[in-house]
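Each remark here refers to the structure printed beneath this line.
Some chains omitted; the rest stay in position.
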Amino acid sequence: MNIAGEIEPCLLLQRVQEVRADTLALAAPLSDEDCGAQSMADASPVKWHLAHTTWFFETFVLAAHEHRFEPFDARYRHLFNSYYDAVGSRHPRPQRGLLTRPSLADVRAYREHVDARLGALLSARSHLPPPALDLIELGLQHEQQHQELIVTDVLHLLSHNTLAPAYRTDLAVGDSAELRPLRWREFEGGGAQIGHAGAGFAFDNETPRHRVWLAPYELADRLVTNAEFEAFVAAGGYREPRWWLAEGWDWVQREGITHPLYWRDEHREFTLAGAVPRAAARPVCHLSYYEADAYARWAGARLPTEAEWEHAAAQQSCEGQLRDFDVLRPRAAPGSDEQFFGDAWEWTSSSYAAYPGFAPAAGAVGEYNGKFMVNQYVLRGGSCATPADHIRASYRNFFPAGARWQFSGLRLARSR
Amino acid sequence: MNIAGEIEPCLLLQRVQEVRADTLALAAPLSDEDCGAQSMADASPVKWHLAHTTWFFETFVLAAHEHRFEPFDARYRHLFNSYYDAVGSRHPRPQRGLLTRPSLADVRAYREHVDARLGALLSARSHLPPPALDLIELGLQHEQQHQELIVTDVLHLLSHNTLAPAYRTDLAVGDSAELRPLRWREFEGGGAQIGHAGAGFAFDNETPRHRVWLAPYELADRLVTNAEFEAFVAAGGYREPRWWLAEGWDWVQREGITHPLYWRDEHREFTLAGAVPRAAARPVCHLSYYEADAYARWAGARLPTEAEWEHAAAQQSCEGQLRDFDVLRPRAAPGSDEQFFGDAWEWTSSSYAAYPGFAPAAGAVGEYNGKFMVNQYVLRGGSCATPADHIRASYRNFFPAGARWQFSGLRLARSR
């Protein structure tokens, strides 16, 4: 997270304004009621996201660097703490949807208040020390992660409503791309470097950059599509234990899983535009690690490791079909786009772990990443809901093996 | 539920308007967010109460008696069905808080729409058959029951918020009554009649009126108070298994129960006015059956049976401190009021069961009461949140032994 001195305060202020405005833009189509509901313990109400991202700035930046810090409301320290033990107690996570007070209007006022104070801090002649600038940048990166969660949590919430309401009725749903045959790309392997280095922001979990050794491997040149996954379903993939990890098979049986999370009937899927026809050429998504792994085995392949993925992705230009507020849905692979970036997160076979020499950041923000390094799997590449500046080869997303409410798909790999 | 011919349609229409207005009045102090949240599976969002009570009229009255019935929205039949298997499928109860659509405004429009059609039906020259009038009356009684649930569900919801928000900040909280010493009233027992008979509405579970035989007994002349219950707590009542039913003791240990539901610290309790001082002379409430039974045993007494209670209450005038929209909290027993009616529901030792010769109503509304007659206990007398015309000696309320979010207290009894 060391970016000190790389950015001018005035530029940072502009970025603060842009990122904070994006968050509000995502919430704009939603009613107060939509913003208050919580569909499961792993998801949060939009209002809570709006407040917590603000709390992050207030707690880690303003409290440390304002001359005479006074909290907007001292009780928010408890209410909007997510998981920072060093900060103190917190409201029980599964009960975030019960916080009908403060109201959405109160939370918007909280945002404006903190924005103003952040602006004052950044505009002041007083020189903010580099760690303060780092924390502001971290707060922005943090808020952008929550932007993606706002999108996926809202999708999850609306999916529980038999009215199948749309988040926005004006989202682009058309799709004319043809299914491109899957081609394999070869990689020689050998010594390689992964992890972040050099200029630009990165999370602590992307560092240190380090050497790995890769055996020769191949990667598919695009993501697995709905049509391909339908073939797996049609072949009885969900009823045949031999394709599944033992724990995955238990999960399938216990939960009665028969298809990806948001598939409806034979031909439709639930999206932010409501229930729409499932497009054959679009990447399949909302898969658990178990499903991704089972599909790969059925297809005679496997998931890539995160090192294999990063080694290949680092050779691509970091473009692709990134977040577009008017789409928010993975798109079919057009032309020569290999879909490494955007569209859908790609499950890797790598358990989320510390890189050699990893050290978490000092202070409470050290709880950001390190303490989650167990029983989670790494996803790479970003999705249609990921902000563009979170799209990079070294970025590590992570979720438990059973999580499906993110835009999570897969790319096939195989050993040579 | 036979009241056919007892009421003029035009008077019934006036009553429809009054009852429906009361429901909206109860929701008025709440935000859209407040109205959408659900704090546990047993409680419902206020919006859902507003819709379901409307659904009841639409489904059981309009659909059967309108000339050309068209539903307001055909999907509501599923969304707002509570538990009527004969009506068909329903939205999962624990997920009512996820229905952010239809919005509160939509539900208000639904209410207005159905009110207008009910008005038309009652105003028309066409003579409604007596069963239709009965069903309208049942719908009103049903809605009044939900009015009480709105109050208790909102209290439960707000209690989960560490901000301790008030439902209304202008509720009367003062209390100057002195604690009156408890006196025992004697009853001779012998043959007695309980159950509803004669004019006026009653639920099917209050009938048929029938003969019982009572051994001589005594009842306290008021409810158990906070001060008395504090003595039980101070004496270690929650740590001593001998006062408890075995199942109650398991409950205390499993849930870590140490005091009534809404007690806070040593001197305060959470109410619809927020956290306020606990008044010694007010009735203790928000007790489970287990707690009421344990207290009674500790006090050298027992809970009354419902027959004992009704036999005594039938000799009282049906007055008392009934629902007052500006109070909504049990009050200390003033003067000679024996608190049989209003203030707090009184747990009886009687399991909820059919009276001899009981027959549920015909049709889907027959699911109203009968199918719940197992593993629930009868409460009598009404509470500070009960509409006045639900206050009568024969009225039977019922809840599982562990339920505490109602205004449930107790009156001591003993055998002579």
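Chains here go by letter, A and B, matching the order in which they are written, and residues are numbered from 1 within each.
As a working rule, a contact is a pair of C-beta atoms (placed from the backbone, for glycine too) under 8 Å apart; a residue touches a chain by one contact, two chains touch by 3 or more.
Keep in mind that this is a model prediction, so the values were computed, not measured.
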{"item": "Subunit count for the whole complex, all chains sharing one sequence, 2 displayed", "value": "4"}
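Note that only the chains that are shown with their structure count from here on.
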{"item": "Gap in Å, rounded to a whole number, between the CA centres of chain B and chain A", "value": "46"}
{"item": "Contacting residues of chain B [partner chain A, same complex]", "value": "31-37, 39, 47, 75, 78-79, 91, 95, 97-104, 157-158, 160-163, 165"}
